[in-house]
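Data block below; observations after.
Here the complex is missing one protein chain, while the rest keep their positions.
Which chain is which? They are A, B and C, in the order written, and residues in each are numbered from 1.
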Amino acid sequence: MNRESFAAGERLVSPAYVRQGCEARRSHEHLIRLLLEKGKCPENGWDESTLELFLHELAIMDSNNFLGNCGVGEREGRVASALVARRHYRFIHGIGRSGDISAVQPKAAGSSLLNKITNSLVLDIIKLAGVHTVANCFVVPMATGMSLTLCFLTLRHKRPKAKYIIWPRIDQKSCFKSMITAGFEPVVIENVLEGDELRTDLKAVEAKVQELGPDYILCIHSTTSCFAPRVPDRLEELAVICANYGIPHIVNNAYGVQSSKCMHLIQQGARVGRIDAFVQSLDKNFMVPVGGAIIAGFNDSFIQEISKMYPGRASASPSLDVLITLLSLGSNGYKKLLKERKEMFSYLSNQIKKLSEAYNERLLHTPHNPISLAMTLKTLDEHHDEAVTQLGSMLFTRQVSGARVVPLGSVQTVSGYTFRGFMSHTNNYPCAYLNAASAIGMKMQDVDLFIKRLDKCLKAVRKEQSKESDDNYDKTEDVDIEEMALKPDNVLLDTYQDASS
Amino acid sequence: MNRESFAAGERLVSPAYVRQGCEARRSHEHLIRLLLEKGKCPENGWDESTLELFLHELAIMDSNNFLGNCGVGEREGRVASALVARRHYRFIHGIGRSGDISAVQPKAAGSSLLNKITNSLVLDIIKLAGVHTVANCFVVPMATGMSLTLCFLTLRHKRPKAKYIIWPRIDQKSCFKSMITAGFEPVVIENVLEGDELRTDLKAVEAKVQELGPDYILCIHSTTSCFAPRVPDRLEELAVICANYGIPHIVNNAYGVQSSKCMHLIQQGARVGRIDAFVQSLDKNFMVPVGGAIIAGFNDSFIQEISKMYPGRASASPSLDVLITLLSLGSNGYKKLLKERKEMFSYLSNQIKKLSEAYNERLLHTPHNPISLAMTLKTLDEHHDEAVTQLGSMLFTRQVSGARVVPLGSVQTVSGYTFRGFMSHTNNYPCAYLNAASAIGMKMQDVDLFIKRLDKCLKAVRKEQSKESDDNYDKTEDVDIEEMALKPDNVLLDTYQDASS
Amino acid sequence: MNRESFAAGERLVSPAYVRQGCEARRSHEHLIRLLLEKGKCPENGWDESTLELFLHELAIMDSNNFLGNCGVGEREGRVASALVARRHYRFIHGIGRSGDISAVQPKAAGSSLLNKITNSLVLDIIKLAGVHTVANCFVVPMATGMSLTLCFLTLRHKRPKAKYIIWPRIDQKSCFKSMITAGFEPVVIENVLEGDELRTDLKAVEAKVQELGPDYILCIHSTTSCFAPRVPDRLEELAVICANYGIPHIVNNAYGVQSSKCMHLIQQGARVGRIDAFVQSLDKNFMVPVGGAIIAGFNDSFIQEISKMYPGRASASPSLDVLITLLSLGSNGYKKLLKERKEMFSYLSNQIKKLSEAYNERLLHTPHNPISLAMTLKTLDEHHDEAVTQLGSMLFTRQVSGARVVPLGSVQTVSGYTFRGFMSHTNNYPCAYLNAASAIGMKMQDVDLFIKRLDKCLKAVRKEQSKESDDNYDKTEDVDIEEMALKPDNVLLDTYQDASS
Partner (left out) sequence: MNRESFAAGERLVSPAYVRQGCEARRSHEHLIRLLLEKGKCPENGWDESTLELFLHELAIMDSNNFLGNCGVGEREGRVASALVARRHYRFIHGIGRSGDISAVQPKAAGSSLLNKITNSLVLDIIKLAGVHTVANCFVVPMATGMSLTLCFLTLRHKRPKAKYIIWPRIDQKSCFKSMITAGFEPVVIENVLEGDELRTDLKAVEAKVQELGPDYILCIHSTTSCFAPRVPDRLEELAVICANYGIPHIVNNAYGVQSSKCMHLIQQGARVGRIDAFVQSLDKNFMVPVGGAIIAGFNDSFIQEISKMYPGRASASPSLDVLITLLSLGSNGYKKLLKERKEMFSYLSNQIKKLSEAYNERLLHTPHNPISLAMTLKTLDEHHDEAVTQLGSMLFTRQVSGARVVPLGSVQTVSGYTFRGFMSHTNNYPCAYLNAASAIGMKMQDVDLFIKRLDKCLKAVRKEQSKESDDNYDKTEDVDIEEMALKPDNVLLDTYQDASS
């Protein structure tokens, strides 16, 4: 409402009350102005009402929402379904232009602003989460794997001879496929066992660099967030190798923004050596739906080059989700989530420790992994071949999601490459185990239910083993779910793939 | 509500009425069942209420919506913002798995069903729109350009020697960049002028194939939908060349689904020769927000290969949009839109013809282009260098979107390649012109407003020319928009880029 | 967004585009300003986007949405459920104050504006619909019956001796109960049969006025909209009687706004005689949910007195619904609905005429009733006692809603008063009949389906009659609804009550 509208309003109801309402409006506007001027995540989360006002104001700046617009092009932001228009807050034009996913669209000033502000907010949060010297970043509506591919495709133009990507092994399919898809040959560096932990074999990396020749290597592709007992790569040392040999360095930081340790590793790597880009998932770090990632780096122009590599426009949906989320949370809300995650990690760790000991198992000692934990399934595995997979199946049917059992000796071929001991990040880990993770947004109730159900499943499997029987474990439990009649192996296989992908 | 709930309901209100309500429920369920069983777009669009019931039913099959779920993984579909959850109808897990964007997710049966059904519906619509023998297709949450890149990256693994992509020139940046991004060298084939039309130079294509050698060619990359006076490529003949030389053929069918002519060309090409995949935009053909495309083809296993190339999960948002849209419209509703578009094309064509003649210009004769039209700006161009660009700027500020003025002699460099006569698809088109298109969803009111505003702008430019003055054209018009104080050239440049991208 | 925000926006994306967006915003604001200044229904319906912007702007003027508010009262507009807040667009304070339902609330300038504007729009529409000289009106969140009660309670204070209300009979329970609830004794004036029509017995009215004495009569309570063969009361003549004897006149115009004839009667009545207030339903005339009414009149101060009679605040929900509806439709949209209704009335009339003749029945000749029609069920009734009621039950179970069968000889007691021939508005109508109405929003498809199903039901009943059998009529039809196993009488009874209430 403009001045004339307020004046008209004053004639309808008391001027004093209208003026009070008009004042109140200013506080919403003030927040919006601060956001646009500073480009930072507000400390305190916004009210839903301010948020919707803001989105509404942006949307009416797009030509598809102009009351007097007439469109005679092939792409005019027309929408057939009112449900669809509404769920996108009437942002229809997407983000970017053919030249550049970060470019401004003449037809869509509002969507363009949305895109700029989101990237700016996300940059702010990355700094806050520990990578203080990050130079630029952008949200891309593709998941982590495809975003890594885009980074590799960008590097190709700078390194015409390159054929190989050096990759310390991590048994997760999409990061492996990201290299294949980009058309490069992954050079797998096996991890070394230090105590219970699987860590980067730096010597093997350097030896391989020398063997293949730096010019033939597109980049080193390292990983922070990963399932225990693998731990984050030794980023500092890898970054130094990259700097020494003039090799680019791309970091898969999939769900690392939520961990100050992972972020610290990146910050340190960039300080002492070379990191060209680090890529993180939106959904895993910001509790939004799957489908977006952030590509960030320390050199503004390289990040811009990547953004210019994306051919054509792109969905604004992931940007919109993360914008809504960050404005709702505020930086304080996000920090609170990070803090709670850390606390939940300790709690989960303690609970698993206790439970494992009750079953003569143990929590693997993996102090370098800040998110994922592993508990041995030794005794289970000894007695019976299929007991480990059966446990996985039982947990699945009891609505425990995200727990992952890792048996010994699994072999898998991905895009022509064969991995022995697949899922365990090494050819021969000493024992079978089970993973659980404390990720952002986890609640104490999740931990408690998990421990309770795991306890019951372990008990049931034990009992069966002792009876040499297959199907009569105790099924009475809090959530009364009838056991699904399925071959455990099939489900398990899927469970594996899920866990590992 | 289950049987017991209905029974309880009957005790609260009259059994007769509850039973009537229960009957009514069955008609919704019946529609849902038909959809799941047949996998076809319903003839009549669904009621919003059936649609929401269906989405709700699917969503509660995803583990993040299980009432008893406990999550201990790193990706559990948690959502921080209720607004975000709601706008996605609580589908959070996205689609696909690390191995394959079409794969089923154990954690998300509902999202997986959504994905399968959407692809099935879209396949049905592609058949209905004219490509009857299409074998498979899938929705990918990337715009057309990046989807073409994915096709090229997939082909790379099958054609290790290939370096080149044969590409009949079309002045649109993202399809050009899609080849660059994939790491290939585009070989531009200039078009030939036939009457007013710019058409594929088949001889030059074949000559180039022989010159470079088929093995070194990744594919021919042709185009259907394009701005007049360029017309769709001669797909049949290109398809035959591809078949003869054993070269793959990828068709950029960006906004071609809406035109029976474009679809017919693809169908014919596949019948007489070789087409490996054709790619179309979701937003341009289905009136949904920007950000998705459909990759389709005649060989099921090749389409599956492409879907397996996408590393990692992906956003379900474009799939959800097109699902909602198609279920709301029904196949009858979609056919009606196609019919109206065709009618609007005739209407637009007639109106431009009339107007152009009033200004001693003419409508270019481009009968092979079913969507886009062009009107000469000869007299304008003769008198004054900047008059054409000024017209573009004036249309923009008057909220005419999508119209595109094409001056002579524009030169542009894209990813190191220089295009003379950029925007006109040829080095030297005989005259400057203006484009307008009749795309799906266009209304008669769009045409009328456009013609009215164009008339005013042309009048104003003429007047100025005669006065040798720059800034006093008549600005009184229906939509009272004050002229924005900007250097016309700048806006024009943007307008160009927009139009051409 | 204010000026500073736009300036900040210009630094993020191109100033030219932001300015264009800013211009576009003004057109929304312009519409809002016009509404507030003129208080009239816009000719053309508003875009959903303007509408939501407007509601949002109003809502943030209410204290419960102030960002800095602190509430220490007992009624602060706090909301426990976000779903509830959202569905009310965050208008929580309702309308009115303890003194007056039309009064302004200091805590809620936005809700107060909403209330004022809604009343103003509704007044505009009442004029447009034919009562040009209406002086004032207000929306009240009570259905027609309770609103009539409020009018009677207001009159009580002006006519301390009054005990009776003169009421030309109409067999509809809630208008009858509105008098009982207000504490008065209805004096029923039986209708006279003129041709097929039942019309007001003016002589009986005047005789009763003289018999009881004007001072003892609270008012005459007349009716416009009613089921055929009853027709609207002779308002002009009644109004003259009221004027002559100094008796107030309250008109139940329940669903009369949709009919120019009903509105014309009111306008004429007020011109030549006396009408104090006329009451109409919101849902029946404006296609909104049940629960609101409009109390209107020709004397501003009397309408204000009524509004001051409502003790306490009231729900804003009906006002909000009608506001959204009228702004969406615009006056043109509403006029179009009125026109379509009229056309549908002719269509329905013709279709029933044809069908009735095929069954040796006839359409009753009721030219004074502009909304409701009646078709005789003579032959049906002759053969079999229960055939008429059975027909009603069959139509109900076949999802024909709103059709009403009226058998002969039904007797009903309401609040101690016994009505012979209940439902037929007279003690002894010559024959049984069936009613159908053409109300606002009816579609041709409704008529066609109704005629088709009625045809089938009549056929089935006939067949049964000839077979002297009870349960084997043909049930194959378009909507495949299994016959519900219920005693027809029970359903019928309900159907009666529904129809008549």
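Before moving on, here are some points about what is shown:
The rule we apply is simple: a residue touches a chain if its C-beta (ideal position, glycine included) is under 8 Å from a C-beta of that chain, and two chains touch if they have at least 3 such contacts.
None of the values given here were measured: they were computed from a predicted structure.
Just so you know, the chain we are not showing touches A, B, C across the whole complex.
Within the whole complex, the absent chain has one touching residue among C:R19, C:R313 or C:K342, and that is C:R313. Among C:S27, C:T50, C:S63 or C:N253, only C:S63 touches the chain left out of the display.
Within the full complex, the residue among C:F54, C:F138 or C:Y255 touching the omitted chain is C:Y255. Taking the whole complex into account, subunit B touches the unshown chain at residues 1-2, 4-5, 8-9, 12-14, 16-18, 20-22, 24-29, 31-33, 36-37, 39, 47-50, 52-54, 56-57, 59-63, 65-69, 82, 86, 90, 104-106, 109-110, 112-113, 116-117.
Remark: the residues of subunit C touching the chain excluded from display are 48, 51, 63, 66, 68-81, 83-84, 87-89, 91-95, 97-99, 105-107, 141-146, 148-150, 153, 156-157, 172-178, 180-183, 225, 254-255, 281, 283-284, 286-292, 309-318, 321, 324-325, 328-329, 337, 348, 371-372, 396, 399-404, 414, 436-442, 445-447, 449-450, 453, 478-479, 481, 491, 494-495, 497-501.
Counting the whole complex, the residues of subunit A in touch with the unshown chain are 14-16, 19-20, 23-24, 27, 82, 396-397, 399, 479, 481-482, 484, 486, 490-491, 494.
Criterion: only the chains that are shown with their structure count from here on.
Once the centre of each chain is set as its mean CA position, subunit B and subunit C turn out to be 47 Å apart. Centroid to centroid, with C-alpha atoms defining each point, subunit A and subunit B lie 29 Å apart.
A separation of 55 Å divides the Cα centre of subunit A from that of subunit C. Within subunit C, the positions touching two or more other chains are listed as 14, 16-17, 20, 24, 27, 82.
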